[in-house]
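This view holds just a subset of the chains, kept in their places.
Per-chain residue numbering starts at 1, and chain names A, B, C and D are given in the order in which the chains are listed.
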Amino acid sequence: MKNNNNIRFVQGNEACVEGAIYAGIEFFAGYPITPSTEIMEHLAYRLPQKGGKFIQMEDEIGSMGAIIGASLTGHKVMTATSGPGFSLKQEALGYACMAEIPCVIANVQRGGPSTGNPTHVSQGDVNQARWGTHGDHAIIALTASNHQDIFKITVEAFNMAETYRTPVVLLLDETIGHMREKLVIPETGEIPVVERLRTSVKKGVDYHPYLPREDGRLPMSDFGSEHRYNVTGLFHDMWGFPNSSPQVVNELLRHLVDKIENNVNSINMYKEYWMDDAEFILVSYGSSARSAIHMAKNRRARGIKIGVLELQTLWPFPADMVKEKCAGAKAIMVVEMNMGQIVTQVKSAVDNPDSVFLANRIDGELISPTDIKTVFRMIQGKGV
Amino acid sequence: MERLRLVFSGSGGQGVITAAIILAKAAVLFENKNAIQSQSYGAAARGGATRSDIIIDDSQIYFPKVIQPNVLVSLTQESYNKFAPIIRPGGLLLVDSKYVTIGKKVDAKHITLPMFDTIMEKIGKPIVFNICMLGALIGISGLIKPESILKVLKTSIPEDFMAMNKKALDLGLKMGKKEKY
Amino acid sequence: MTEKPFNFKNYIRPRFFPHIWCPGCGHGIVLGSLLRAVHELGLNKNEIVITSGIGCSSRISGYVDFHSLHTIHGRALSFATGVKLSKPGLKAIVPMGDGDALAIGGNHFIHAARRNIDITAIVMNNRIYGMTGGQFSPLSGTGKKATTAPYSTIDRPFDVVELARSAGATFVARSTVFHANECKDLIKKGISHKGFSVIEILTQCPTYYGRKNKEGDAIQMMESYKTDTVKIGSKKLEKNPDLIQRGIFVENTDVPEYCEAYDEIIQAAMKGKA
Amino acid sequence: MAKGKTVQHLIDKEWCKGCGICIHFCPKNVLEFDKNDKAEAIRPEDCIACKLCELRCPDLAIQIIEDGEGENEKQ
């Protein structure tokens, strides 16, 4: 059994903080907003203990700018926010996509649009995470439904940010962020941690910050070290200098999208519950998945062949995996707390879109096993 | 162990949320159980009735909210009025005699204890009211070992305050143990 | 002074020259002053990070052979804050347009000043949005013409020096591209100053501001910098209080620098003092 | 600096954009436009090496090399 010191009873936001610390976070910049604030509060306390830096910026835009700057000096960085702040970060988030800056952005979702329902749960920012900034681009967005998994996907978020040189969005939600439950801090080495890939090009030899290696990866050089190069949000050549020639634009944009979309399988994380013989499948994620699992467990106990596919990677959407897992199911219910954002993806992914149903709740209350059961009964033609 | 669903309710300054966290934490850290604690946030938390949900179980807990508590603790009239109707038939209702007057009974064991008055009389500090309540609840139900609570307190409050807290817990325990449930 | 004589070729990226600025644009003179300042300070190019936003002025970061970070409009100081705080050994220099610094970027400007973080902000004030083609800026002043002020501006201007001072900047100076040597000296002092330093440099945009406001060509605009400005406290001010003052307005070394203050937080945290 | 110093005026005509700033502000009237409207030192002997032209050229197109200066640069 685990060393007792490694067991914690914490909020999900704190689990995220501990995951970030495990992953090696060195810099955080943020601006408080419910229900994400505990992430920054804990990091204000935890980071300097490890020699890391914490700064409360004047707003969310500045926070996003600061973490990009700090990433370029060679540090692992993160910011955290919720809906309104996530909207404000979009311009700079697009910059991080374009300039290929490793960074993690946690969005602990609350009810929107606008100021909305600040202290209530929602999963309404899923599509925004994909499309919130202007222009074509690709993004990685991860989520989790319990504290152990929050810890893990936070580590993975940092890993993927470094691996793909990209911003990674952590889509948590108010329920999971605020509730407390057990967290067992893994031993060092238990979860692999990806360190920044730095260039091995020596002083005096040309370093091309934006020329992908054979394996597609782009080693970085820290600001302050021997290689002086340029970073810009304009389309740019392999040295990082602005270039708007059609060929350069075309290649860079495809690179930005392909490096994510072509790695959908490596990026994809998910969990399965009773899926082996499932005739009915609940596809869910984040705190909704807790209710889905709860409901499925109960129904299984009554002999119904129902399973749960819990998505942890929302973007790039793992369409092939979903298609495969759902093949042959009588009905698929997507359980989410919005007007139907992932259900659209699932419908496009599966062979028979008509077998896909939405079990949702948008009123700020956590969707309950009973809510899902109601939809299930209706699908079965049993009424409510 | 059967799944335990508790709701602690009261008003802002009474420490019901702290009590809920202590209880759940004790169950997880020192009794090898699973537990979940959650609470209402926002405007309602500042004025009005505060509520914290706790679920304790040996197995994994998924849905984290309490819809119908086995145990309801209410430390204000307002919270009693609001939450008494949701108590699970056959459950337990614990209220403080100074703050709550029981109205229309529900199908549950009703226990009214002079927790606040006892604390004020024996210790004189309202700040440990919530710990006394925990003691009483444990006394009644035995849902956890009192030592586990003390272990949690040891990690979270200054040494100097331990004696007072222990005393409050004991006062509660004593009152609680007298009640049959 | 370093021994090696100055040669700007050692500090630029020649590939991008001749640069893209218009004939007579003052921004190039600022570039020259900056390079000389860096040279005379004997700084290592690897220890400098130049961060800029978007604007004609912001193009400067692409021309210099330092670490260069060309960001988004108005936010350069927040990026530079991340650079500096995460690696305080670096020199952070942020050249900014007047719109970049004080229109969209005004908040980051006052907050960087408030924190007294060791960044040198060079405000290249041409009183216009050059890059987007001549809209008025918060430094244009009233009664000016601009593409968005066809009937002339009614917007009052900020006084950069006063704003920086009141926000907490610990080094504040002003010069003009006519006074290129003075610019260089002020930039040197700004970079050497430990804390947030602001150097406002009046610089001409003959293409838009000059043309729209009938201020003549680059030469005439530079002449006006000679005639319309004086050293701080000059006697000439008595007769003509409208003259713009040049020199160092604030130089305060008593205030802790932000990164250094944060180091003390780290000390405390490591000792477990919360 | 004494008049009559030996001074080289290195003018990069590719870089010069013909703004005339150096010409106008030269205290000794050393510079003028050539036929392509680029700066040229037509009276180099009058130059006092004040370097104002170099300092103020927005295009980094002029370098003033005084006698003995720039030695380090030659390799």
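Basically, a residue touches a chain if its C-beta (ideal position, glycine included) is under 8 Å from a C-beta of that chain, and two chains touch if they have at least 3 such contacts.
Bear in mind that the values here come from a model prediction, so they are computed numbers and not experimental data.
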item: Per-kind copy numbers - full assembly in this file; value: A x2, B x2, C x2, D x2
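One rule holds for everything that comes next: only the chains that are shown with their structure count from here on.
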item: Intercentroid distance (Cα basis), subunit D paired with subunit B, Å; value: 86
item: CA centroid of subunit A to CA centroid of subunit D, Å; value: 59
item: Approximate Å spacing (C-alpha centroids) for the pair subunit A, subunit B; value: 36
item: Shared interface positions of subunit B, touching two or more other chains; value: none
item: Interface hub residues of subunit D, defined as touching at least two other chains; value: none
item: Parts of subunit A lying in touch with subunit B, wherever the complex brings them together; value: 4, 7, 9, 34-35, 118-120, 174-175, 178-182, 287, 290-291, 293-294, 297, 366, 368-369
item: Subunit A partner contacts - residues on subunit B that touch it in the complex; value: 21, 24-25, 28-29, 34-43, 45, 61-65, 67
item: Residues of subunit C defined as touching subunit D within the complex; value: 3-5, 7-8, 12, 17-19, 21-29, 31-33, 36, 177-178, 180-181, 184, 217-219, 222
